[in-house]
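The complex appears here without one of its protein chains, the remainder shown in place.
Right, subunit A next:
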Amino acid sequence: MSDQATPVAAQASTATPEATSLFAPDSVGLVSARSMEFMTPLMLACGRELASYTLVYETYGKLNADASNAVLICHALSGNHHAAGYYDAQERKPGWWDAYIGPGKPIDTRHFFVVSLNNLGGCHGSTGPSSINPETGKTYGPDFPVLTVKDWVNSQARLADALGIQKWAAVIGGSLGGMQVLQWAISQPERLRHAVVIASTPRLSAQNIAFNEVARQAIMSDPHFYNGRYAEHHTLPRHGLRLARMIGHITYLSEHSMGQKFGRDLRIDKLNYGFDVEFQVESYLRYQGESFSERFDANTYLLMTKALDYFDPAADFNDDLVTAVSQATCDFMVISFTTDWRFAPARSQEIVNALVAAGKAVSYACIDSPHGHDAFLIPNPRYQAVFSAYMHKVHAQITQPTQDH
């Protein structure tokens, strides 16, 4: 490996050669999380402020000398900073977007310095409802402020400052992550060159909000929820969180992909005329809900769904999305998936049409995939080709000024 450009890049090289060889050549290999403390108060959209906070993040690849090759990954509702690679050789599953981040992958870590963080309000190490409130010495719980996508962008901008990144080569995200990308382009236009908005929407529909409300009600009506103070009661609203995840999961898949995966298959080859698990799809949903309820914080889930519901960048511009995106100066790549009914292709087209009306540079591809909303996480040859082609353009613009070496 060549010499490091900055102290940040030096920190970023977490993979050792012998460890790397345990993994596929297109894997970023072993990674580790880092954290950054912020002591300057952050003013929030709700009117409250956070006096101090921590953000955990991972980086892959090396920051170049003029810090022009940095890419920010924004995560979705239940995501976190562990987007690629492995924490140890025994880890079964790599980071959540490993299919798209690594040497030779669309977000090519031979070219880009990739930053992936756990958003504020999260439950994987960044300050959130399950952190200790320094004012009380107890967990924040329901006292943690409700955050918006704009708040996340502001906190991410501070992380960029701390890492010495003035301008991202690209900000990239799917679903709720795509909303953060759109918000970056609108409210911090001078700080990114490219925006990649995947399987996203300019605002939630009534149906989207309705599903979120059912999920919230499931959590809040769990007797172990204790108005969000379950930590003080040494318990967890597992049942509610399980239901919330089950309903969420249904909206991430398509009717077709559920049909393909489970059909009407039974766990045991006969009906038992009862209400216990019989169909494979029931078993799958229960399993998904159960594992999620053990690893995700209920208050964070509530907060994330609220951030989704509140997201509406056009609201700041007389409900005119064209005026909103007119603020942007970056180029855009918008990607949707044919069977995504949570944020259907028509929602991505709203973004594209607004960008076209505003005269912005934008490309749009609607990828044929049977996997519904989840498609943005799953390997797909056309998705990979389009994504790689766009990132090739992003990279070409970084290297152009210094091409004469």
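The definition used in the following text is that a contact is a pair of C-beta atoms (placed from the backbone, for glycine too) under 8 Å apart; a residue touches a chain by one contact, two chains touch by 3 or more; residues count from 1.
Heads up, the rule we're going with is that contacts and distances are computed from a predicted model.
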From the list "Molybdopterin synthase catalytic subunit", "Peptide ABC transporter permease", "Methionine biosynthesis protein MetW" or "ABC-type branched-subunit amino acid transport system ATPase component", give the UniProt name belonging to the chain omitted from this structure.
-> "Methionine biosynthesis protein MetW"
Which listed residue, A:W184, A:Y230 or A:Y364, touches the chain dropped from view?
-> A:Y364
Mind pulling the subunit A residues that touch the left-out chain?
-> 333, 349, 352-353, 356-357, 359, 361-366, 368, 382, 385-386, 389-390, 392-393, 396
